[in-house]
Structure formats: C-alpha cells, structure tokens
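All protein chains of the complex are present and in place, except for one that has been dropped.
Should a chain be cited, it is by its letter among A and B, assigned in written order, with residues numbered from 1 in that chain.
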Amino acid sequence: MLGRLSGLLTKEFTQFLRDPVMLFIVVFFYTAELVMCTLALGFDVQNLKLGVIDHDRSETSRALVRELTSGGSFVLADEFTVMGQAQGRLQRGALDVVVEIPANFATRVAAGRRTSIGVVVDGSNGNVAARARAYVIELSARFAQERLGAASGRKRGVQPEVRVWYNPDLTNTRFMALSMLAQAGLILGVVLPAAAIVREKQAGTIEQLRVTPIRAHELFIAKVAPTISVCMGAIFPALLVVTLMGVPMRGDVPTLLLLTFIFLLSAVSIGVFVASVSSTLQQAMLLGFFGLFPLMFLSGTIAPIESMPPWLQIVSEASPLRHYVEIVSGLFLKGAGMGELWPHAVALLAISAPMFFGAWLLFRRQW
Amino acid sequence: MSPRRMLAFMRKEALEIIRDPITVGIALFMPLLMLFLFAYAISLDVENAPLVIVDQDKSAASRALSVQFLESGYFKLVAAPDDAVEAEHALMQGRARAALFIPEHFSRRLDRGETSPVQLIVDGTYASTAAIVSAYGRAILYAFPEGGLKLPVQPEVRVWYNPQLRSRDFIVPGLFAVILMAFPPLLTALAVAREKELGTIAQIYASPLTKTEFIAGKLAPYAVIAFLELLIVVGGGLFWFKIPMHGSLTLLIVLGLLYVICTVSIGLLISTLVRSQLAAMLVALIVTLMPSFLFSGFVYPIFTMPDLFQAYSAALPTPYFLDISRGIVLRGAGLKELWGNVAVLAGYTVAVFAFAAWRFKKRIA
Partner (left out) sequence: MAAAPIIEARGLGRRYGRRTVLQDVSFDVGPGEVFGVVGPDGAGKTTLLQMLAAILRPSTGDCRVLGEDVRRNPDRVQARVGYMSQGFSLYDRLTVAENIAFAADIRDVPRAVFAERKARLVKMAGLERFQDRHEGALSGGMRKKLALCANLIHEPPLLILDEPSLGVDPLSRRELWRILETAREEGRSIVFATSYMDEADASDRVLLLRQGRPLAMGTPAELRETARGHVYSVRTSDPAAMERQLTEATGVLSFQRRSGAEIRVQTLAAAPPSLATIDGATVVGVEPSMEDAFTVAAAETAPRDPPASELAAREGAEVLVSSEGVTRRFGDFIAVDNVSLTVNAGEVLGLLGPNGAGKTTLIRILCGLLAPSAGKALVAGFDPAAQSEQVRARIGYVSQRFSLFADMSARENLRFFGRAYGLPAKDLDARIAWASERAGLSDAADGLVKNLSGAVRQRLALACAIVHRPKVLFLDEPTSGVDPLSRFRFWRLISALAAEGVAVIVTTHYLEEATYCDRLGLMMDGRLIAHGPLQALQDELGLTEARVEDVFLGFIAREREAARAA
C-alpha cells in the first residue's frame, strides 16, 4: 500500500538526513576523498634523476645525453667518473637512473657498429623503474635511428606517429577522479543500506515494525531506495567536481544514470547481505569496507587488469565495479555510448539482477 | 606499578580478543588476503597489452613489423581488422589498449628509402600503462626494420635491487609497512572504544589499576597480534612469494617491532579521542588505513604528489618504515643506511605514546 510505503520512505530519508555519521561518509567519499586522491595521485612520472658516467666525452656521447634529457622524462642530476660513486647515490634514492657510456662510443657509432651503453635503474620503486626503463629504451632507439640515418646519409626508416587518445597529457588525474567516483558509489551503495538495516536491528525497532502491517517488500524498498537515490543524486555534484578537475564530460547523462542505477542494484544487494550477517553497526561497517576490498582491487582502479594473471582477470569479470569503471571511463573519457558499452552493460545487468533477487530473498527470509 | 594487575589486564584482553571471531578474522585473515591480492594482482610494468593491428599494406614488411610488436612481449594481439573503425570500437570498449595502423604503401616507401609513417594509438585512460606502452611502441618503430637487437646503440638495462622488475618484489615489502598501519590501530582503537561503549571501563576506572598498567595492558596484546601479522606477511612474502631477501631478517623483525608499537600507540591515541566504536572506526579508516595505502608511497610514489600531500605523507609513520622495509629486503640496507628513518620512527613512537598517555584519564569526564 502506497500510504505505508511513503510513510516508510519519509522515515528513512528523515533518519538518513539526521545521521551525522552517514552524512559525513557521503560527503567524505564524494568530495574529500575524491579531490584528495585526484590531486595527490596524479602519478605523473617526470623529471627522473639521471646520473651519467661518460667515459667517452665525445660530441656523440653528449648528443646521447641531450637526447635522453630532451623531453621531460629525465633531468641530468650529476656526472660521475666511476660507477662506484653513483652507486651510493642510487642506494640513497638520490638518483633514479644511471647511464654509463663506454670509452669508444663515438667511434663505434660512427662506424655503424653495435655499441652497448650501460643503464642502471633503481628498481626499488617498481612503478618508477618500469617507466624509466621504457623511456631509456625508447630514447636510445630514437637516437640510434637518427644516427643510422645520419650515417647512411639519407632519411629512412619508420616514422612513428604515436597518439594518446582520451587522455593526451597522460596524467592519472582523470582516471583517478573517475575511479574514485565509481568507488564512492560502491562503498556508499553498500554501507548506507547495511547501516540503515542494522541500526534498526540494534535499536530493536525492527521488531516494532514487524508488529505493524508493513510488508517485507515495503521495508525492503524503503531501505534500498534512499541509497539509490542519494547515490544517483550525488552523481551531479560529483560530476561538477570532476569537471572542475578537468575531466571532460563527453557522454550521455541518461545512459550514465541508467547504468549507474543497474550498478547500484548490485551494491545495495551487497549491503543487504552484509546487514543480514551483522548485528551491530560497526560490524556492518567493517564487513562493508573490508568485504569490498577484493571487489575494488579487481576493478582495475588500483592496478590495470591486463597486467593481472589470467585467472584473476577472469575473476575480475564478476566484479560489478570493473564493468562500471569501464562504463564511466568509456562515457567520460572516450565519448562512447551504448553502441560500444553494451557488453559491459549486459555484464553489469547479469551480475546485478541475480544479486538483487538474492538479496530480496534473504531479506524476506529474515523478516 | 603492579605486574600482577598488568598481567591480569593483559590476560583479560587476550581472552577477549581470542573469543572475538571478527577481530581475529580481521587481524589475521585480512592481511593474508591483502598479501595475496596485491602480490598476484599488482603489476605496473606492462606485459601483453591488448593490441589491435590494422594492416592495410599486407606486405612482407608490414607483417614483419606486426611480428616485432607481438614478439616484443609488451603486446598481445586481440584483433586484426581491415577497418580502422573497428579498431576504434575496440579501444572504446576497452578490449584493446593500443591500436597499430600500418598504412598502404608502407613497404614501398621503405624500399624507396622514404620515411614511412606508422600510427600507434594508445588508450590514455590508464596513464601509467599508456606511458610505458607508447614508449615501447616508439622504440620498436624506431628500431624497425633492423629490430631491437641490431640497433647501433644498444641500452643494456639492468634494474638494480629488483632485477626482473617484478612488481611483487617491491609491492610485498611495501605491504609489510601498509598492513601494520591498516589493521592494528583500527583494532586497538575499537577495543578501548568498546569498553567505553559497554561501560566496562567504569570498572577499570573504579579500581586500583593505574593509567600505565591500563595502557601497557591494552597495548601489549595488540602489539602481539600486530607482530603476528608482521610474521605472517613477512613469512608469506618470503616463503610463498619467494621475495628475495637481501638484508638482515633480524633487523627487519626488530625494526618491525618498533613500528608495531608505534602503530598500536596510534590506535590507542585515537581511542582516547573518541567515545564510540563507530567513531573509532571512522577515524581509524580515515587517519590510518586510507592514507597508509594511498599516500605512503606504497603504490603511488611520493615524489609525484603535490607538495601539500608530500608533507601529509611525511607526517605518517608508514613512509619511514616503508623505506626501511624496502631498503632491507630489496637493497640489503643496514642500520648505517637506515638510521635516519629509524630515528624518526622511534621519535614518532615516543611522541604518540606520550600524547596518548597524557590524553588518557582514569575518569569519565
């Protein structure tokens, strides 16, 4: 009956708006966390500190060093005469990369003979090391091609035209903002309904509701509807924040809302599961936060999915967040629409629908 | 100070912990779960980036270029459509992270000694992957047709401290620092807040148990748990994941103990500031758990952060132990190299402990 349902919904919204903890969590995840992470975790690896040991001291060797430091990737930090000197600096973290150019470098290059240069990368930060290694290989290949061309006296070879789409300046900022947006949806989608249900259990009011003519499905709807509407409503201010952080909104808002709705169905289902096994609010929150951890992990927001082992990649298909992240980044960064994103939408629906149904069955059984 | 009172308090605390499946679960299972997830799943180097190749030349040379891409180990082929539109579609769907377009007349131009443009489009969504993919892509293109090994300038890259650049080798020692900051403070803060919430603390207040005995009694069992966590993750890291250990295990364990006391004290400090378990949990999540993952330099290097966040990071104990742990495990560093970090950590511990002891009052208000 509509009267009962609207009474329940009024109550749920009133309680939600008066709960400082829940309001804090909503605001925190949609603003503070989102802004902090986006600002701080741009992860733009630039200006790596390069140490040079130039045994050759020729024009060619200097050209190589210039080549390496020409872009923004490396800055020349220091020069050494022997490796031993550089080693200590490397160990202290004062250098990221050391390049050692052999004595007969210029002659060998001029003669078109193969020449090795020694490169040492500090591997203790694997992230940085992976990039540093790729940059050195790229830049020395470019240097080699130019020299080869110069030696043979004609322009030749492949002209690489590398374009980075969707995020031309290659910062992590945009993706970070979007994944935080998606994560916020998941965390809140789980924690809010779980808290709303467990709070009633804890206060004993659920018993009081059970002696009224309220039906299980009415309470179920009243418990999940506020979360879904709050999370969908929060999309708009969050979008504003995200836009301020420089993420262009290229996609279609109705599509976003529709898919967000499907995504939230799975999140609130997890919330209902969590509530059914917890008896206190902090149990529910602990379970909520930690239970979500694997899901977040397998969503590609922390580490790219394609670098995971194949079995984990398969497992990650079951994470609703993974598909949602693909959808959000598709919509925002790539300007994709349903035409491109339908496989993720279908997967999301295939995950959410049974979960939601399962949550409902569980809720009704416990009623 | 009475050892008997303190021991009784520790014993009680230990019994409570053992009989609480949630605490035990979070304390021992979550670190293992994290260890496995992180060690298996985080790899920021790029292998097998999904690639679509649109070969409009279909010559021996264009096929050779495709082969060089696929044999480099950095790329794997997901599709080879004739149509550029389809390649774009794959990028949009996220099925491919890069697309290689080899235009018509590619081989003819090469034969004539002209430069031949080849387009590589990289999906920039994952900036880190994209940067590496584009660098390797360029390198392969520059080196064509000789191939990487035949280039006149041959960088012989050695990655020190982590030769195979296994992400695991650098993630797992970092995890030692992160896990000990993520869970022990949370559990400690919850434990004291629980006593406040249930009212059992009134019994403690109205008893001869002194402040020191209370703090030590609370701290010790949680420090033991945290230390167990350390052993679990270190054991798991070294024996299951075979992380090569270059330094002294004893030093790592000893300094780990110092760090554990530090993080448990932080939990205690939080619990002196809040009244309810819920508040304790939220504060712990926001002050210890989240920043230890995000801002400690565990995954995202600190030097890439804006100054404000670098300062924030420096205010956490985690980056210092992170350096210690990675230093010992990866670089074989000893006290000589690490004393600065050790000093900061020790000072930090003393300060937090003193502040918590000062804040804790054997009174309701």
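To be clear about the criterion, a contact is a pair of C-beta atoms (placed from the backbone, for glycine too) under 8 Å apart; a residue touches a chain by one contact, two chains touch by 3 or more.
Please read all numbers here as calculations on a predicted model, not as lab measurements.
Touch with the chain omitted from the figure is made, among B:204, B:238, B:344 or B:357, by B:204. Within the entire complex, the positions of chain B that touch the omitted partner chain are 2, 4-5, 7-9, 11-12, 15-16, 19-20, 198-200, 202-210, 362-365.
In the full complex, chain A touches the hidden chain at residues 1, 3-4, 6-8, 10-11, 14-15, 18-19, 203-205, 207-215.
Just so it is clear, only the chains that are shown with their structure count from here on.
Chain A and chain B have Cα centroids lying 14 Å from one another. Looking at the complex, you find that chain A touches chain B at residues 21, 24-25, 28, 33, 36-37, 39-46, 64, 90-92, 99, 108-109, 112-131, 133-138, 140-145, 147-148, 151, 154-168, 170-172, 174-175, 280-283, 285-286, 289-290, 293-294, 297-298, 300, 302-304, 306-309, 312, 326, 329-330, 333-336, 340-341, 343-344.
Listed in rising order, the residues of chain B touching chain A in the complex are 22, 26, 30, 33-34, 37-38, 40-50, 65, 89, 91-94, 97, 110, 113-132, 134-146, 148, 150-163, 165-167, 169-171, 190, 277-279, 281-282, 285-286, 290, 294-295, 297, 299-301, 304-306, 309, 312, 326-327, 330-331, 333, 337.
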